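For this depiction, one protein chain was excluded, whereas all remaining protein chains were kept in their positions.
Chain lettering (A, B and C) follows the sequence in which the chains are written, and residue indices restart at 1 in each chain.
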Amino acid sequence: MLNPELPGAMMQVGLPLGACARSWKSVRMASCGMARRNPLENKVALVTASTDGIGFAIARRLAQDGAHVVVSSRKQQNVDRAVATLKGEGLSVMGTVCHVGKAEDRERLVATAVKLHGGVDILISNAAVNPFFGSLMDVPEEVWDKILDVNVKATALLTKAVVPEMAKRGGGSIVIVSSIAAYSPLPSLGPYNVSKTALLGLTKNLALELAELNVRVNCLAPGLIRTSFSRVLWEDPARQESIKAAFQIKRIGEPEDCAGIVSFLCSEDASYITGETVVVAGGSLSHL
Amino acid sequence: MLNPELPGAMMQVGLPLGACARSWKSVRMASCGMARRNPLENKVALVTASTDGIGFAIARRLAQDGAHVVVSSRKQQNVDRAVATLKGEGLSVMGTVCHVGKAEDRERLVATAVKLHGGVDILISNAAVNPFFGSLMDVPEEVWDKILDVNVKATALLTKAVVPEMAKRGGGSIVIVSSIAAYSPLPSLGPYNVSKTALLGLTKNLALELAELNVRVNCLAPGLIRTSFSRVLWEDPARQESIKAAFQIKRIGEPEDCAGIVSFLCSEDASYITGETVVVAGGSLSHL
Amino acid sequence: MLNPELPGAMMQVGLPLGACARSWKSVRMASCGMARRNPLENKVALVTASTDGIGFAIARRLAQDGAHVVVSSRKQQNVDRAVATLKGEGLSVMGTVCHVGKAEDRERLVATAVKLHGGVDILISNAAVNPFFGSLMDVPEEVWDKILDVNVKATALLTKAVVPEMAKRGGGSIVIVSSIAAYSPLPSLGPYNVSKTALLGLTKNLALELAELNVRVNCLAPGLIRTSFSRVLWEDPARQESIKAAFQIKRIGEPEDCAGIVSFLCSEDASYITGETVVVAGGSLSHL
Partner (left out) sequence: MLNPELPGAMMQVGLPLGACARSWKSVRMASCGMARRNPLENKVALVTASTDGIGFAIARRLAQDGAHVVVSSRKQQNVDRAVATLKGEGLSVMGTVCHVGKAEDRERLVATAVKLHGGVDILISNAAVNPFFGSLMDVPEEVWDKILDVNVKATALLTKAVVPEMAKRGGGSIVIVSSIAAYSPLPSLGPYNVSKTALLGLTKNLALELAELNVRVNCLAPGLIRTSFSRVLWEDPARQESIKAAFQIKRIGEPEDCAGIVSFLCSEDASYITGETVVVAGGSLSHL
């Protein structure tokens, strides 16, 4: 929104050559090379389901960008391996087992970060289950329970557990991982798809409510990404080609394709972005 | 999309401690601190309507992130001032007058970049006019002509002028500046709002078609940003408060709030993001 | 989508004056006055939560349009009263208690219709609970359980119970009642809002999957409607005015405003409409 005929206030401020002017506003800080080099410097980040795939790529990226990251997933050995890998890269990472569906696990996850790093600034809620493939007409009641519990309710409850810690630090940033399936149903994954649509709404609701605490809440909707989860779709080269045609994409995404945007959304550069879902899907159709 | 129970291929690759592994994929490159420090290093970027407000903030940011930037707008003196300011900050910036509605101006803009820097990698299409405030029932035919010409048609034609240059370099990135008014009409700005909705569609169409040329096309939808354009909305403190209440936002955005996401969308980190619109509006309602 | 320059096949068919031509296609049938006078003639319709408010208005309308309607809600006395009222209007209505969260109730509801009328053609899933008003940060786990159970899971399971009966009759029509809150969160109603967003996705998923059974699935998203549920919003005249201003609406809707579109969506006239959500909200902002 711009009227090119009127002189902008911005331009009347003469900044010294090459300098990165000290600024009273964090927005401006973000414009400095220093801040951008480590945009998440000293931030403390929790990432669920982060020992593999998209969650792992996000955890690595947040750490590369300066954050202290707590990785987690349901199995100790996976946590150990992920931590070892990332520490081996010189990153500030530790881990803890967390089944997001369990209240005590959620609390321990938050407590771990608080104990080690004094608080929490960032939450990436990536944990999701999909225990069922098939027709919506065959979904047993307990599958609905499980999927809504873990994918929707646990996301809300984990947020609830983390926000007081963010509030203590004057704000924070949350990214919820949904899926393009929230917009365009993936065949045979009905309850999973529905849970991902629900997360679009949860993002809006949390963003609206947490704005006054200076906590921003955004959402990532990955398309077809090369992970264990989607292996069945891309493993067979012939099938991969037909999938790419159906999705109108040139290539299948990599977990790293999802990591940059998440780090960005958690940075000061995104301080006016909240309640939004960013689709990372190579051009697959989603929403206007 | 992740199944935490299966080991991820990523983790089996042992990366040397602290190293930024050489990679065959640009996606990976983007994960390296080096690339991120100057994510647009040596890219050539055109930004229209960039001597003020949002366009100026974007131009500055692209240059800070390493790009050679060509700023432009309709008046020579505005171009001169913007170039002087940004050069004074040590940035690689030059400028040229460009009225995007004129074919010869669009061609000169592209030719200038090619002559100086050998090609074009990035286009930020920000130019827009709004010559009318009032009821849709009072809009003269020539206002529709003007607004659709400059805001929609010229965006398409400028893209058409730039894409062959991008193709020569193996790809590129385009960001079209729309507005939250594309989703939620701003009162008294009917034709402007409609033109901004059209840009959501233009983004999708271009993205779909240009994918095979490795040109990505995304869209920025700013909310209420403190620019000359929106001055009438925020100048009076009382009015500002009522506006903030109506938009359910804590603060009015700054032009810089729009700059980081645009630079991000042009970087390798966004290489799997195309056809998407990112709303930067502090939580104002837009789309799911 | 039309090219006015080419002659249309339609026009070459000379239809006899004033006649309602016999047709092999139900689409055409729907164009006849006869069909339209009682568009749901002899259809059997289940409507949940239909002893009050929107559900009651829908039940009445379906019956007025020729359907045999089974009304239901959780309390026998409410069912009795609704049935008495509608029978008193000469409509073909009977009722049964149904708590949609209980499998045996869902099955009894379907069995009742089958026993009385030989099958089911139409399902209107309107039942929803909202046991909580307040911050998302205060929502107890059991509130999430309850809301997701009744509003989302029970909708899916009721559909599952009904579809085999529709399949036996060669098809059917389902309308799920969501809310404008699915798009624009209503303050203090977080979990309710999220459950309504989930229903947008459930609609898409069911529509996609049930198309091969000739079962269409659409969704209604009412705005601010004068019901017991929303009484707190419209009871006080001063508050009503501020609500109307916030919603940019001229008047608050009546339950009857939601009834016509639901009947329409269940009729042959809508036989090519599936997977869609129609917002009935007097112009409140929702989606493009």
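The rule is short, and it goes like this: a contact is a pair of C-beta atoms (placed from the backbone, for glycine too) under 8 Å apart; a residue touches a chain by one contact, two chains touch by 3 or more.
Just so it is clear, the model here is predicted, and its values are computed rather than measured.
Undergrad: Looking at the whole complex, which of C:52, C:107 or C:141 touches the chain that is not displayed?
TA: Residue touching the absent chain, from the options given: C:52.
Undergrad: Please pick, from C:67, C:120 or C:278, the residue that touches the omitted chain in the full complex.
TA: C:278
Undergrad: Just checking the interface: what residues of chain A touch the absent partner chain?
TA: Residues touching the hidden chain, for chain A, are 182-184, 197, 200, 285, 287-288.
Undergrad: What is the set of chain C residues that contact the non-displayed chain in the whole complex?
TA: Residues of chain C in contact with the hidden chain: 1-11, 14-19, 25, 27-28, 30-31, 33, 36-37, 49, 51-57, 60-61, 64-65, 73-75, 78, 81-82, 85, 88-90, 126-130, 177, 179, 181, 200-201, 204, 207-208, 211-212, 214, 222-223, 225, 227-231, 248-250, 253-261, 264, 267, 269-283, 285-288.
Undergrad: Which parts of chain B face the unshown chain closely enough to count as touching?
TA: Residues of chain B in touch with the missing chain: 103, 135-137, 139, 141, 144-145, 148-149, 152-153, 156-157, 159-160, 163-164, 182, 185, 187, 190-191, 193-198, 200-202, 204-206, 208-209, 288.
The rule is simple: only the chains that are shown with their structure count from here on.
Undergrad: Could you work out which chain's C-alpha centre is the most distant one from the centre of chain C?
TA: That would be chain B.
Undergrad: Which is it for copies chain B and chain C: same residues on both faces, with over half shared, or different residues?
TA: Same, since over half the interface numbering is common to both chains.
Undergrad: Go ahead and note the Å separation of the Cα centroids belonging to chain A and chain B.
TA: Once rounded, the distance between the two centres reads 23 Å.
Undergrad: Would you mind pulling out the distance in Å between where the CA atoms of chain B average out and where those of chain C do?
TA: One centre to the other, that is 42 Å.
Undergrad: On chain A, where are the residues touching two or more other chains?
TA: 200-201, 204, 208, 288
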